[in-house]
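Left out: one protein chain. Kept in place: all the others.
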Amino acid sequence: MTPAVELLAVDKVFPGPVQALDGIELTVGAGEFVSLIGPSGCGKSTLLRVVADLEQPTGGTVRVSGKPASQARLDQDYGIAFQQAGLLEWRTVAENVELPLQVHGVPKARRRERAAELLEMVGLTEFARSRPGELSGGMQQRVAIARALAPSPSLLLMDEPFGALDEMTRERMQAELLRITGETGAAVLFVTHSIPEAVVLSDRVVVMSPRPGRITEIVPGRRPGTGTELAPDDVEDVRESAAFFTAITDVREALRKGHE
Amino acid sequence: MTPRRALPRGEGIGAAYLPPVVFGVGALVAWQVLVVALGVPSFLLPAPSAIAEQVGAQLGVIMSTASVTGGNALIGLVAGFVIGVALALLAAWSRLFGELATPVVLAASAVPIVALAPVFTTMFGSTTEVPRQLVVTVVVVVPVFVSTARGLRQVQPVHADLMTALAASPWQASRFVRLPGAVPYIVTGLRLAAPAAVIASIVAEYFGGQQNGLGSRISSAAANTAYARAWAFVVASIVLGLLFHLAGLLLERLATRSRPA
Partner (left out) sequence: MIRVRAAASAVVAFALLVGLWELAKAVLPDAGVSIGDTRVLPRTDDAAMPHVWTVLARLGEPEVAGAAAQRTVGEAVASGALFTLGLALGGLVIGGVLGAVLALGMARFGLLERAVLPYVVLSQTVPLIAIAPLVAGWGGKIAIFGQPWQPWTSVMVISSYLAFFPIAVGALRGLTSPRRADVELFRALACGWWTTLVRLRLPASVPHLLPAVRLAAAAAVVGAIVAEISTGTRGGVGRLIIEYAQSATGDPSRMYTAILGAAVLGLVAAAAVGLLDLALRRYRGSIA
């Protein structure tokens, strides 16, 4: 199956000159959950933006679903969720979820249907007619995720989406995200700077070094199960397992190594 | 904009409304008492009772003159609003136009636009209301343009990224993000311009022309030393200004009621 993302010798240099990314080689398989973790300024968000075609690499190639990143963007092969939910305040929750479909000329009836499906998936059906201002941070992020999934993309790009949430909500959202991505089978490229979050969510954790951003090491994650319904306890079990702590230690050591 | 501060805990609406009401009533009472007790001559400051009496006596004239002044203000407000928004849209769409428009608008906000009243009178004739309406239009264009232009510029980076990620066309980006995002700014511009329209309408009357508005009545009453009557028209002007201000405020609230601050 075509990998969701392929990065070959990707460099990104900003005017300055600032080398944000240096020789990145990474492949995300179909349906795979990969986290990017590293200290502030290590380029992980830049890397995500390069995959999203919001930035252009200064060297190397980026392929998404087998196509160049720019084509993948035009074909809407991915959905993206930012750290700020970025919902449009003047639209209702349902209208926000419909936005990608509206931009692509999907007829109204079909849009409504799809938005209802998605809201049910994220558990926000009763809030369909509410405004974003009435929702909590966690709920807004769920709407943002629903929006990102609207065109049924095979790849989900997420830039620290739970960064602004408190720890309890965060852990709940992690479980939700695992369930949702399990159901849709989408690949996920997830940026975070929380080690436990990276480990519990991912199949693989990509550890990056401080600027210039390079991949220090790739550590296996502890993502519970794949593709099927997740029992609420499955995620908790992972968080309390010894293997979880070992993986966290591995990631931490890799991060430290990157600093040397 | 009003500076806002949190009310002390435990006090309700009373804490907010009582002091200004007490102050206002107290000031009126003090005014009345002082004028009568000290025998202040009416050319300096007539008693509130005398003014109130004149308001009642002149009510018919007040209504007809206020409708002329108010009418000019309204026409100028609508025209200035449409032109201001259109120019701001043009400035957002064409960078060149925006660069050229900025110094003109900056200058317009500094110069006394009402001084143009005689120019418009010569151009359009002194027997029509058009010169005054034009003065109001120009006065209104400035805040509406500035506000609207600012609103069209303010796109949140996350929304801009969203539009790019969704591969939206420039028109779609305007339609879905830029224009709806600018709406609060546009109505704020209207709110700021509304009382300015009344002020400009009255001031334009001081530059000559037909003697059928509130401003002209104030002038002529003062010239005839009928000071209480003049003040009655001043009170009417103040009420007219407040009406426009409230209307602007209401429109602003209506347009932004579904959005967080």
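Chains: A and B, in written order; residue numbering restarts at 1 for each.
The criterion applied here is as follows: a contact is a pair of C-beta atoms (placed from the backbone, for glycine too) under 8 Å apart; a residue touches a chain by one contact, two chains touch by 3 or more.
Bear in mind the structure is a predicted one, so any value in this text is a computation, not a measurement.
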item: Missing chain: touched chains present in the view; value: B
item: Listed residues B:Ser49, B:Ser64, B:Thr128 or B:Ser169, member touching the removed chain; value: B:Thr128
item: Omitted-chain contact residue, chosen from B:Gln32, B:Ser67 or B:Thr102; value: B:Thr102
item: Footprint left on subunit B by the chain that the document does not show; value: 1-3, 5, 8, 15-16, 19-20, 22-24, 41, 43-44, 99-104, 107, 109-112, 114-116, 118-125, 128, 130, 195, 198-199, 202-203, 206-208, 214-215, 218-219, 222-223, 225, 227, 230-231, 233-234, 237-238, 240-242, 244-245
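Following the convention adopted for this analysis, only the chains that are shown with their structure count from here on.
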item: Cα-centroid distance, subunit A relative to subunit B, in whole angstrom; value: 49
item: Complex interface listing, subunit A residues touching subunit B; value: 52-54, 73-74, 76, 78, 80, 82, 84, 86, 88-90, 99-100, 102-104, 131, 133
item: Subunit B - residues contacting subunit A, complex; value: 156, 158-159, 161-162, 164-168, 172, 176-177, 180-181, 183, 258-260
